[in-house]
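Shown next, in structure tokens, is the structure this report addresses.
The full complex has more chains than appear here; those shown keep their coordinates.
The chains carry the letters A and B, assigned in the order they are written, with residues numbered from 1 in each.
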Amino acid sequence: MINVDDLIRDLEVIREQSPLIHNITNYVVMNNTANALLAIGASPVMAHAKEEVADMVTIASALVLNIGTLDAAWVESMRIAGRTAKEKSIPVVLDPVGVGATAYRSEVCKQLIAECKPAIIRGNASEIMALLDTQAQTKGVDSTNTSEAALNSAQILAVQTRAVVVISGETDYITDGTTVETVKNGHPMMAKVTGMGCTATAIVGAFSAVNKNCLEAATHAMAVMSITGEIAAAVSKGNGSLQAHFLDTLFNLDETMIRKQIRL
Amino acid sequence: MINVDDLIRDLEVIREQSPLIHNITNYVVMNNTANALLAIGASPVMAHAKEEVADMVTIASALVLNIGTLDAAWVESMRIAGRTAKEKSIPVVLDPVGVGATAYRSEVCKQLIAECKPAIIRGNASEIMALLDTQAQTKGVDSTNTSEAALNSAQILAVQTRAVVVISGETDYITDGTTVETVKNGHPMMAKVTGMGCTATAIVGAFSAVNKNCLEAATHAMAVMSITGEIAAAVSKGNGSLQAHFLDTLFNLDETMIRKQIRL
């Protein structure tokens, strides 16, 4: 179960230390994720040139890899950055956007997991299930796309990859293969804002920069996302205003708001 | 003349079926067009890697090609995706952003039209006129940049390319070369939000996914855009708030709002 004191401590550390989060992410969400990282108090940097990603990740406190608008050149840079991060023990967070939709995405995810050893992987139910299918030792995975089946996949994937695996959804599940944490806040309108999942991954990156316990870091990040989205959606008329209210709420999120809103 | 019942039926089908719209579009507008497609009830995907565009377009219900920030690699992917879509009878919608500004844009548009056979082409008056100049058989086109001259160009272009051609402007014109439909809603402030035209093209993609009659699909899409923009502009102080209000309005657009606002 979420320890709210620890969550608040992590949030405060992010705001005090303003960790640099290196993002190699997709074009659609760059602006939103940069603003979300600024809103929570972290420092975002977006950089993808193969000439500089090793240098950039070396000065960062976490690396976020997001394949949403991948191509060969970007994948090469993700690999360079991810391998460098691994060598230097900088946590890598992977968002396997759309994996399963094309063979190329599956192949790239398999490669990134093998080479970069992500500390945390965050996706929706179908992405996590598709991701497990890309791993060699897959067996016994229910093909129905329910949360339960996805949770089973997530646990197997966590054991196979030694990553904490996050499934975003109405309830979020976070697991290291053994323990399963749940986050019950959130709002359906969040799914109507493009890149809300990608933003969650970036926020996971921020928490992983200040808390070495990846299960805790990912759980705290998902709780902050869900609480923020829930508060913001309550005053939003549609996905346009939600995008702005989400950032404003995250910017102002404090202990009182968290304690009042969280559902344990 | 617009059949409002048919327009509302198309909108309902989009919301029921949530068709996947594959966009290979420009960097400036990706976030907005993804959010607009989500707001209307469609499912956007942005993917441009040559390794995957054929796979991605095959699972989509429409393909939107937008050359706003084109380069050689992106054009190659547009051609692969467009040819695949043509083979599989998936409608291709082309937005020739800035055609006429450089020789390269004209050349690329000529190639995309020849190879991908777009079902619908949408641009502003000067783009449509410039586009006609890229076609070999051009003759008799008035060089003045008025709506009337553009409409003449649009009709010739429609006949030459067998595409429905849309001219966005104070009044929108939609033609298959013979019939001309008009959309009279809209607001001048829409032109001050970057990518509002690109969003129109994406919405045309959504309607083309649910209505095989391209003249109807394009007309309904432009009516929805113009009505939405007009309602949103009435409560917006500038282009910043219009961007958010446009999405909120589209998210909530219903039969009552449409019937009240539409000018036939």
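Going forward, a residue touches a chain if its C-beta (ideal position, glycine included) is under 8 Å from a C-beta of that chain, and two chains touch if they have at least 3 such contacts.
The model shown is predicted, which means the values in this text are computed figures rather than measured ones.
Novice: Assuming all chains share one sequence, and 2 are in place here, what does the full complex add up to?
Specialist: The entire assembly in this structure file is built from 3 identical chains.
Keep this in mind: only the chains that are shown with their structure count from here on.
Novice: Quick one: how far do you have to rotate chain A to sit on chain B, C-alpha fit, nearest 5 degrees?
Specialist: The rotation relating chain A to chain B comes to 120 degrees.
Novice: Which whole number of Å gives the spacing of the CA centres of chain A and chain B?
Specialist: 33
Novice: In the complex, go through chain B and note every residue touching chain A.
Specialist: 27, 30-31, 34-35, 38-39, 44-52, 55-56, 59, 73, 243-252
Novice: Mind listing the chain A positions that touch chain B in their complex?
Specialist: It is residues 26-29, 31-32, 68-72, 98, 101-105, 192-195, 236-241, 243-244 of chain A that touch chain B.
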